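One chain of protein is taken out of this complex; the other chains stay put.
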Amino acid sequence: MFPFSFEWAWDMAHYVFLGGMWYAIGIISAGLSYCIGKALLDTVAGKGHDHGGDHH
Amino acid sequence: MDSALLPKGVKRCSFPQFSIGILIVGAVLLWGVYAMLLCWFKGLNQTGMNDSYGFALWIWADLAVIALGGGAFFTGLLKYIIGKDELKNIINFAVVIGFICYSSALLILAIDVGQPLRSWFIFWHVNVHSMLAEVAFCLSIYFSVLAIEFVPLLLENRKLDEVPFFHNLAHNMHEVMAVFAATGAFLSCFHQGSLGGVAGVLFGRPFAFREHLLVWPWTFFLFTWSAAAYGPCFTILLTKITEGITRKKLVKDNVVDLLAKISGWMIASYMVAKLIDTWYWATVTAPSRGLTFMQFYSDGNGLYTLWIIVAELVVGGILPALILTNKTLRANKSMLLLAVILACIGVCINRWVMVLQVMAHPVLPFEEWFAYMPSWQEVATTILPVAYGVILASLAYRYLPVFPQERELNPVNG
Amino acid sequence: MNKTHNTQKAKKYGMVIDLDKCTGCGACMVACMAENNVPFKKDETNKLDSITWMHLYKLTNGKAFPETEICYLPRPCMHCEGAHGHPPCVSVCPATATDYDHGTGIVSQIYTRCFGCRYCMGACPYHARYFNWWDPVWPEGMKEYLSPNVSPRMRGVVEKCSFCFHRYQLAMDKAYHEGRKELEEHEYQSSCTQACPAGAITFGDLNNPDHQVHKIARPDNEHGGKPSATNVFRLLERLGTNPKVYYMSSREWVRRLGDNYLPHEKTGEIALGKQKGHH
Partner (left out) sequence: MKLDRRNFLTLGGSLVAGGVVGTTLSPLPWKLMDDSAIWTQNWPWTPVPPDGAASFNHSICTLCPGKCGITVKKVESRAIKIEGRKDFPVNQGGICILGLAGLQLLYGPTRIETPLLKTAGGGFKKISWDEAVSLLAKKLEELRSSGKPESVAALTGSDTGVTAALIKRFLFAYGSPNFISEQTFKDTYKIALKKMQALQGEVVFDIENADYVLSLGSGIIEGWDSPVKMIKANSALKTKKAFLCQVEPRLSMTAAKADKWLPVIPGTETDLVWGILHVILNQALYNKEFVAENTTGIERLSQLAQPYTLEKVSAATGIKSSDILSVATQFAKAAKPIAVCGKGQGSTPESMGHIMAVHALNALMGSVNREGGVIALNPASYISWTNPEQDETGKNGFGKERVDGAGKGNYPDTPFLANRFISAINGQGKSPVEALLVSGSNPLYSFTDTAAVKKAFEKIPFIVSFSSFMDETAKVATLILPSHTNLERFEDVSLCLGSGKSVIGLSTPVVEPKFDTRHTGDAVILLAKKLGGSVANAFSWESFEACLTETLGDKWESLKESGFLENPESLIAAGTRIDFSVVAEPKSMAPEGDAASYPLILIPYDSLRLAHMAVGSPPFLLKTVEDTVLKKNDILVEINPQTASKLNLSEKKYAMLKTPKGAVRVKIHLFEGIMPGVIAMARGLGHTAYDDYLSGKGVNFNELIGPMEDPISGLDVSYGIRATLTNA
């Protein structure tokens, strides 16, 4: 998973495989960070207090 | 007693009644946990596996629950990417099922390895050429996607929703859910496929081996396609079962019909590909290795004979495809139920043969077919996730607004 | 991949087993067990959980009395080269716990890295890989004879024949101390080869025309190491596993049992299966 692991030897497959992996992880963590961050801002801004339990 | 936690405007059984149900299933769960602990502490000698059956019941269960759990990614894909908006009424449940299936799969894998404490070596010392590594990576990352998809539903619990941050978080997650769903679909395609690749790359095993397209064997694509095709059937089946147990209609017919129709056409197209694959394998791939089609179906122990391929392809494939693609048949409740049950069996048989028949078939000409009988510990640990799934699904249904149409379909008087 | 790959001609250690001479006495099996600290249990009659890196198959011509014939076939790990160093087992291992050494052609197994997924066992058509279903237990006192050159394996990992790789290392160490870079043929021999009372096993570098194995098997390296000597064959040749263990038999039915053949195909005269693996 990390190139500093014992006996690591780069080859093309690593770029493709690990590229895909970090890409997916990147998107997921970016999305999650956005949600959490925005939720925090929203909460500070006072949103979400006035709902009656059925906002749908 | 727990009324404050229940969703508003729906009826739930009494807490004691619910508790008794959970306790009964919990007992089964504990039995499975006991077997699991035996496997962990005493080792895999507790199983019926042997050197000829390095992969057995668990790996089948793993492949099967993941195929069946494929409804989550495919429904998500249909709703968020393709834009089939009606499916929002079933997507929550699909996500719950997916979550259960994938967490079960991970648990089974953790029991299945000989050195569970070293299982992270699959990441640390990864061999990127291994299909199993691809499975492990995609599976675990996709599981985190499922967890993310599950979170907003969880936060919609009446009590949790009262917390402003949670409310906002759920809201924001709903907003960007398409991004997660897209990533999930991408990952799912790969891990469903790589699960198929697990068998397809075994060039020492002529029953499993398939010719390649790019770096992937045909089974890679067939597995992805079949999971997408059959997964929704499992979602429908479980919806029907839940409706039966709760004695309520939870999802409107048009939603089920849409999913069933898509599933039907997916199965139909999958069957075309699968039949071509089978034909090519039987007439080109296998003979090039000196084996005839019938040699793969001549198990001296009687299990792996022609019936199994008929059961998989005709009964579990062509038949449900015919029913589900036909509007009239699909509209018939019993036929629909029959079709989804057959479909689920069909995909399970496919996963079974791709694991166990591969092991059973003797490749060396002087060997006999290998027989295998699972031990009770294996059976118990395979039932364990089922019990866990029942409990988690029950909890989700009881405390979370899983079925958005429930209130509308089952108005509570007063 | 080790250094030898770059600095000198790669070796390809392999074996030729003369089935006409093999008597099925079992010495190779025990020579292997004794050399490699292979454990044993109180009941070893379930051959599907009994660890025997070197296994003896009993082949029969399937004919009724008195036309019956039998032949023993010793089966170590084939140390397949596959296509371009991708044996069936190595490419599937998710944790790189087994590897193909291009310098020697030996398929290694790192016990402390293996986490016991057993995928490699499923991949190997020769059943050459064994799982440690149990903790190895030696009765009181018997640990005394364990060799320090091979580490005993723990429960839950896969093990297999290593062509006595530790002997290669010891021989190389010795050669290095003597200022040599190359080994003599006799300096590195597997334990089974050395023990075989019938002299049925020959071991050496298949790439070295001076070595007996090369002279007997005459591997055609242009075509996946296919033997060009008559009566020499490999197990499951057409799967494209490219094994480094060759067999010799003067009996047609034995040679035919070495691979799967369609009824109309002649023994030995088949096109190689497409050598496609993952990659």
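Letters A, B and C mark the chains in the order given here, with residues in each chain numbered from 1 onward.
Heads up, the rule we're going with is that a residue touches a chain if its C-beta (ideal position, glycine included) is under 8 Å from a C-beta of that chain, and two chains touch if they have at least 3 such contacts.
What you see is a predicted model; the values in this text were computed from it and never measured.
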| item | value |
| --- | --- |
| Contact set of the excluded chain (shown chains only) | B, C |
| From C:72, C:233, C:246 or C:261, residue that would touch the chain that is not displayed | C:72 |
| Chain B residues touching the omitted chain (full complex) | 115, 117-118, 120-121 |
| Residues belonging to chain C that touch the chain removed from view | 20-21, 23-27, 29-31, 33-35, 37, 40, 42-47, 50, 52, 56, 58, 60, 63-66, 68-72, 112, 135-136, 138-148, 151-156, 191, 194-200 |
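Convention: only the chains that are shown with their structure count from here on.
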| item | value |
| --- | --- |
| Separation of chain B from chain C, taking each centre as the mean of its C-alpha atoms, in whole Å | 39 |
| Distance from the mean Cα position of chain C to that of chain A, given in whole angstrom | 47 |
| Geometric centre distance via CA averages, chain B-chain A, whole Å | 25 |
| Set of chain B residues in contact with two or more other chains | 124-126, 129, 133 |
| Shared-contact residues (touching 2 or more other chains) in chain C | 96, 279 |
| Residues on chain C engaged by chain B in the complex (per definition of touch) | 46, 48-49, 57, 59-60, 73, 82, 86, 88, 91-97, 113-119, 121-127, 129-135, 154-158, 235-236, 238-241, 256-262, 265, 270-271, 273-279 |
| Residues of chain B that touch chain A when the two form their complex | 8, 123-126, 128-129, 133-134, 137, 141, 144-145, 148, 158, 161-162, 164-165, 167-169, 171-173, 175-176, 179-180, 183, 186-187, 190, 404 |
| Contact footprint of chain B on chain A as seen in their complex | 1-2, 5-7, 13-14, 16-18, 20-21, 24-25, 27-28, 31-32, 34-36, 38-40, 42-43, 46-49, 51, 53-56 |
